[in-house]
Structures are given as C-alpha cells and as structure tokens.
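One structure is given here, and the rest of the page talks about it.
The complex appears here minus one protein chain, its other protein chains still in place.
What follows is subunit A.
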Amino acid sequence: MIFVAVGTQMPFDRLIRAIDSWADSRGENDVFAQCGDTGYTAKRIRMQSFLSPQEFTRCVESADLIVSHAGMGTIITALEKGKPILVMPRRACLGEHRNEHQLGTARNFAPSNSIEVAFDEQELIAKMDRLVCGRESRSPISCDANPSLIKTIQDFIFQ
C-alpha cells in the first residue's frame, strides 16, 4: 500500500492531484490518502480527510511507501517505522502554508539519503516511478531523541 498524508492543518491538493494522476496512469490501485478538507474528487486513489494519531501510525506501519508534505511529524514517524518516505514541501507562495519552513525542511533533508525529496510535481512523479520499482526496506531509527538533548533536559530537571 502507498500511504499519502498531508497533515492536519490545510489540504494540499497539488500533492493529492499529482499522486492521483500518477496512480491513474500507472494503474496503481492500492493508494490511500489522508487529504484534509479538500474539494478534490479522486479518479483512482482512496481518500479520507483526517485520521486519528493511532490510525495514522497504523497506516504508516502497513505502507510500503509513504508520500507526504514535508511535515516533521510524518517524517519522524516514517523513520521510526523504517519506511521509505518521499516528501514534497508545501509552498507559502502558492498559499499552501503560512511560511516557507517546509521548503527549509526539504532543502535540509535533500542531500541526506534518509528520505526522498521532490520539490515539484514533475520530480514527484519521476521519484514515484523509481521508488515503486525498488521498494527497499530500511532499518528503523531509535524512538528517542539525540542522547545529548535528552541528557541536557534531564540534568536541568533532576540536578
């Protein structure tokens, strides 16, 4: 299953539309999208506006590939579960968010190979084709924050 997520705040139809046309042209039927409050009617993918945190985690767990906006919540969950994730940043200049912080997240992650980044729909489609061919498994990251961050907070509270 390919799980698509746009987060809890605003819809992100540019992502949903691109994935839906990709799925339609490739004949991919097993795509489930959490799409927010959207007026968009899907051609092929299954959609639901919102999921509870628990449903969201289950979807990530059962997905072979996660495609999402560049939100840190989704990125962290995918990394924790060892799932490949492809993100496309929301753009404030297109009215998709309040500011361009998702572009910052995407730029920061683009050079690493822990996640895949697409900056526009064209790149998204190209990367979808490549990722779906070679769905490799990844080793999950630890469920805890960086040890020095944990220790700093611990020392602050308990000493």
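Assume a residue touches a chain if its C-beta (ideal position, glycine included) is under 8 Å from a C-beta of that chain, and two chains touch if they have at least 3 such contacts; residues count from 1.
The rule we apply is simple: contacts and distances are computed from a predicted model.
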Exercise. Which protein name, taken from UniProt, belongs to the chain you can't see among "Ger(X)C family spore germination protein", "Aminotransferase class I/II-fold pyridoxal phosphate-dependent enzyme", "cysteine-S-conjugate beta-lyase" or "UDP-N-acetylglucosamine--LPS N-acetylglucosamine transferase"?
Worked result: "UDP-N-acetylglucosamine--LPS N-acetylglucosamine transferase"
Exercise. Footprint of the hidden chain on subunit A, which residues?
Worked result: 8, 52-54, 71-72, 75-76, 79, 100-102, 104-105, 107-108, 141, 143-154, 156-158
